[in-house]
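Yeah, one chain of the complex is gone here, protein chain that is, but the others are all in their spots.
Here the chain labels run A and B in written order, and each chain numbers its own residues starting at 1.
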Amino acid sequence: MKTVATFVVNGHPHEIAVEPHQLLIEVLRDHLGLTGTKHSCGVGNCGACTVLVDGIPKLACLTVAREVRDKPILTIEGLAKDGVLHPLQQAFVDYGAIQCGYCTPGMILTAKALLDGNPDPTEHEVREALAGNICRCTGYVKIVEAVLAAAEVMRKGGN
Amino acid sequence: MFRLLRPFEYLEPGSVSEAVEMLTRHGERARIFAGGTDLVISMKKRQIVPDYLIAIGHLSELDFLEAEPDGTLRMGPLVTHARIAASPLVRQRFPMLATACNEVGTPQVRNMGTIGGNLCKAGPSQDTPPVLVSLEAKLHLVGPRGTRTVPMDQFCTGPFCTVLAQDELVVEIEIPPLPPRSAGCYKWITKITATDETLAGAGVVVVLKEDGSFEDVRIGLGSVAPMAIRARKAEALLRGTWPEAAQIAEAAQIASEEAEPRSRAAYRRHMVKVLVNEGVTEMHRQVAASMQEAAQ
Partner (left out) sequence: MTEPIVHTDQFTGRSAGGDSAGFSVVGTRIRQPDGPAKATGEAKFAGDISLPGMLIGKILRSPYAHAVVKSIDTSRAEALPGVMAILTPDNVAEWDTFDRGMKDMPLVAGGYRVPPEEAVVNKVARHFGDAIAAVAAVDEHTAEEAIELLDVEYEILPFVLDAEEAMQPGAPQVSELAPGNVGKHLFYPYPEGDVDKALAEADLVVSGVFSTHKQDHCTQETAACVAYVDASGRLNVWSQCQLAHLGRRELAHIFRIPVSRIKLMTPFVGGSFGQRGSVCAEPIAVALALRSKRPVRLVFSREDNFLGLESRTGFKSIDIKLGFASDGTLTAIKTSMIGSLGGYMGCGPMSSVIGMTLSMGHYRCPNRFGEAQMVMTNTPVSGAMRGFGNDAMMFCIEQLMDDAARRLGIDPIEIRLKNAKQPGETASMGLELESTYIEDCMRAGAEAFGWYEKRAQPKKDEGPIKRGYGMATMSHCTGAAPLYLEHSNAMVKFNEDGSVDLTVHPAPVGTHIWGALSQICAEELGIRAEDVNIVTGDTDVTLFEYGSDASRSTYAIGGATLRAAHKAKEQMLAHAAEMLEVPAEQLMVRDRVISVEGRPDKTVTVGEVCYDAIYAFGGHATNFAGKQSFEPVWNSPTYGAYFAEVEVNTETGRVRVPRFVTAIDCGKAINPMAVEGQLEGGLQQGLGYALTENFIVNPKTGVVETDNYDSYKVPGTLDMPDSTVIIVDKPDPKGPFGAKGVGEPGMVGIPPCIANAIYDAIGVRLQDLPMTPERVLEALELAGRESA
């Protein structure tokens, strides 16, 4: 039976009637049209569906939607402000860290959570934080470079 | 094959007793829902198809991580693996538990999955059971018939099987303090990639007497038997003896024979030998060094 719940996505509250068995990824993609969060493996191994719930990277394809009502959720669509890319998005573009682009939303959000908590990570710390995000195109080299470059921009106050 | 879940009702008890009451009422048709990672995957695969999910994730009475003055660690079932791995308390007093929790799944899965949910799933390739077994942890369960305490090494009875009754809930994981002159570690090898499932894991605790001989050795083996087990024969060989490489190697060999792996058996047994040898040797060295330091 559907009940109305409030989903706070990218700073905006949305009242949505959801069935108990609907996953967060369905609410985001099908109800809200936010298709940046991607389906890929469905079993928690690839990170393509990563969103930030209360700033913490979680998997939208394994999250029962009702469970995260009223909690602030950040998807890739909520990162750029007034048409200006977030330093991570800009760095991914500048450093060639995007090939097919399918892992990119999950990668960027996971990296954002890392940098928000650890503004000056080592390369190893970046790799550990992204260990649950699979990329089949880039071999991760430019992704790691982009995250470290964005970290430097963010430390210097660029936002 | 399926990306979505079959319909169910989502119940939100306001307390543990209400959760127990719901479990009793709905029986086999209900499942406790904490972090949900394991459960949702099983539901997608249609291995488990509950009519009711009893969501306990918001019950703060089940979400705690604290130490008693005597060093006993008490954790609620809702504590996530990420929180345990990062906890200064756990890293200082039970670093092997922090290590094991840091190995569960991927960072995102660790942010979502709870220690209670993981233990109740009782998958045969998990990281925390061999550690909790060697730490002689106890699980406190609550049900309509009251509360009971089950030692960790009796909690799992086989792959995906525990002694938890249908209408019971784990409410606490209690870890007794380690005795003086002790150290513990978690040694493991994954199936192939860094974030892969564990192929073989050993939680090793070494306790030395004042004279440097083995007071106690506890070896918890994971992923190499239907559930996490203690390698009791190997432990018995070492207890009371002087630490010597040949003796430790023999104990590691015996531990590998105590394992009962179902698949890739020869390789898993071989790895038990390697991991136990490494674990016992390193922990002995660590305790001996700290004893020497204390003496100075």
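Everything below uses one rule, namely that a residue touches a chain if its C-beta (ideal position, glycine included) is under 8 Å from a C-beta of that chain, and two chains touch if they have at least 3 such contacts.
All of these numbers come straight from a predicted model, not from anything done at the bench.
Student: Touching the hidden chain in the complete assembly: which of A:Val9, A:Leu52, A:Ala65 or A:Ile108 does that?
Tutor: Result: among the candidates, A:Ile108 touches the missing chain.
Student: Hey, which chain B residues sit against the chain that's not shown?
Tutor: These residues touch the chain not displayed: 1-4, 6-7, 46, 189, 191-197, 264, 267, 270-271, 274.
Student: Which parts of chain A face the unshown chain closely enough to count as touching?
Tutor: 26, 29, 33-46, 48, 75-77, 79-80, 85, 89-90, 92-96, 98-105, 108, 126-128, 130-144
Here is the rule we go by: only the chains that are shown with their structure count from here on.
Student: With centres defined as the mean C-alpha position, give me the chain A-chain B separation in Å.
Tutor: 30
Student: Which residues of chain A touch chain B in their complex?
Tutor: 1, 19-23, 26, 39, 42-45, 47, 50, 56-59, 61-64, 66-67, 110, 128-132
Student: Which of the residues in chain B end up touching chain A in this complex?
Tutor: Counting only chain B, the residues touching chain A are 3-10, 33, 36-37, 40-41, 44, 53, 55, 57, 105-109, 111-112, 194-195.
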